[in-house]
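Only one protein chain is missing from this complex, and each of the others stays in its spot.
The chains carry the letters A and B, assigned in the order they are written, with residues numbered from 1 in each.
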Amino acid sequence: MRPGTLIALLGLALAATLCWSLMVGAVPVRIGVVLNTLFGLDGPRQDFIITRSRLPRGLLAALTGGALALSGAIIQTILRNDLASPKIIGINAGAALGVLTASLLLPKLSASYLPLAAAVGAALAAGLVFLLFELRAVSSARLILIGVALGLFFEAIVDFLLITVPGAAVSGPLIWLTGSLWERGWPELSLIWLPLTVLFAITGLLSYRLDLLRLGRAQAVGLGVRVRRERLVLLTLATMLAALSVSVVGVMGFVGLMAPHLARALVGWRHRLLLPAAGLIGAILVTFADATGRIIAPPAEISAGILTAFIGAPFFIVILWRNRREVQP
Amino acid sequence: MMVQRLSISALTGTIILAGAVFSLATGGRADVGAAEIWQALTGPGQGVALTILQDIRLPRSLAAGLLGMTLGVSGLILQTITLNPLASPAILGINQGAAVGMIGALIWPGLLAPEWLSIAAALVAGFVTFAISGGLAGRIDPMRLVLGGVAVGTFAYAAVRFTFTLDDVLAQQVLRWTVGDIADLRWSAVVRLAAIGLPALALSFALAHRLNLMALGPVGSQSLGHDPRLTLILGLILAAVLCGVSVSVAGPIAFIGLIAPHIARRLIGGDHRGLMPTTALCGAGVMLLADGFSKWLLAPLEAPVGVISALIGAPWFLWLTLRAKELH
Partner (left out) sequence: MSLSLSAVSAGYNRFRLRDVSLDIPPGSFTALIGPNGCGKSTLLKVILQLLRLDQGRITLAGQSLAGLGPRQLARELAYLPQHPVAPAGITVEELVGYGRAPHQNFLGRRRSADQRLINHALERVGIADLRKEPVEQLSGGQRQRVFIALCVAQDAPWILLDEPTSFLDLKHQYETLDLLAELNRDGKTCVAVLHDIGQAARYADRLVMMQSGQVVAQGRPEAVITPERLHAVYGVDAHVYADPVTGTRAVSLKSNRVDDKTYT
């Protein structure tokens, strides 16, 4: 099947998943009612559930899933390691730390500033990793270890704060940290849809640069690529994509890892195709996880972040198992 | 040579002694300090100090020491069988796996004794990480190992975090424990720890010679008639047992398994016959110091010892990462 067709199919799958996510939940809504509500047709509607709650939530899931997937694709290319992900460069832990620090230091701060705190925390963590990368010119394998180490360190600080600071101040961030779309709606969506869209566009334009970087530093320089500069720009993009995502929905495990892998299996490695495919797959994954989390044990909701980890980790393990005889470059 | 041996022993002994003192002397009751403890230990002693010493601090400190030994040796075994100085039970997801086992025991109390469930889960986690990094073929890719460990650990942790959503009370209970906490350990815990941990330690010491061969690398050691796969499996099982019993008693405590072998190596070198006991002692010392810190740092509040160990251990890991030679 031609890659273009596959991508179109993925687009359809996303639309279908979004539609499904509008239908399911504590209150099931039939497709007819959904369509009536969305398009303002005559007939029974469910304005509150659909328009105020599930629609922004579904859109947010799709956007953040796509952002995480793109971030993962960029990172895997730049680090030339198919097992890398945004988590690996400390973004998740940094965001968590940012949110926690902000809510502890400035308890009077309104919750709408938390995304900013998360984004700043994520950016700082990633920035620290890059700084070490540049200063010591370490290999990409080493970079991954540094990211893991920093992630562990930040997680330790988060745990420290969670435990030593009394009670209620932290239970909110705690739940939030597990990655969830619960109670996220138009406010969160309006915060990030524009920056994310811009970032998506910029990433798409840089497809060819990513292709070239995949040839390795030596060959890329030989072809006239300003490797250092372009790597930095792309890593910054990846960080912003992931940070923005984490800032509104928390930590979604494995999306940034799984989506590029699946995309690569479907359409190959050329970024003009890989990026859209990965983005769509990521969007589908998170939307699906969020919707599924609502129907497992209603009215309780299981966070999308936990579900993506439950699906993602075994998937990842299977990939590793099947590739175990491969040697990483 | 003798002078070296003596100074190493002296150094190790000092660390442990300092740790023991620190650990025993600090605690919730500020009126029971070093002096009172000393009196209770040496003299006939009575009253509050003696009770606190006997019922609370002694078992707790003893547990800390034992935990240091089991975790330290577990880390050493893992570092040797993976030929990777950055390995530890937490990095390979074994810690987190054991945590899942414990949570399972909390949720389904009748299934198996918590220690065994924890050990079983630790074994599964370790096995998965090993399998996906090529361990079953006898050759482990270091990068896969780290990333596989991250995957297994994250999955296990998601399972643990999942329990937060089930029940608020459970969440509060679990949270403190999930970072490693020995505040409530009494003699029963010490007995559980010793009953499984000490035999496991003894068996590990017996593995020392095979581990020496393992460190030569799979090809080098095979030419000497050594079967790396057998050592790998034995080592993994022992590491999982040591880790599992530790987690079942105190929750997953990170980084002791990383730090202790490194300190011991600096002191005594790479021969496992000496390295193992030294690692055990260094682990005990570090844990005791960490325990003391956890009580002293934010007195009268206690920071769980697992958090302290992570706060020290993670930068250490970072530093090791930056300066280590290439992982091959």
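The working rule: a contact is a pair of C-beta atoms (placed from the backbone, for glycine too) under 8 Å apart; a residue touches a chain by one contact, two chains touch by 3 or more.
Predicted model, so just to flag it, every value in this text is computed and none were measured.
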Contact list for the unshown chain, restricted to visible chains: A
Selected residue (touches chain absent from view) among A:P44, A:G216 or A:P298: A:G216
For chain A, the residues touching the chain missing from this view: 80, 205, 207-209, 211-212, 214-219, 221-226, 268-270, 329
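Here, only the chains that are shown with their structure count from here on.
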Between chain B and chain A, distance of the C-alpha-averaged centres to the nearest whole Å: 33
Interface residues, chain B side, partner chain A - complex: 86, 90-91, 128, 131-134, 137, 141, 143-144, 146-148, 150-152, 154-155, 157-159, 161-162, 164-165, 171, 175-176, 179, 254, 298, 301, 303-304, 306-307, 310-311, 313-315, 317-318, 321-322, 326-327
Chain A residues within the chain B interface of the complex: 81, 83-84, 87-88, 132, 136, 138-139, 141-142, 144-146, 148-150, 152-153, 155-157, 159-160, 162-164, 174-175, 178, 253-254, 300, 302-303, 305-306, 309-310, 312-314, 316-317, 320-321, 324-325, 327-328
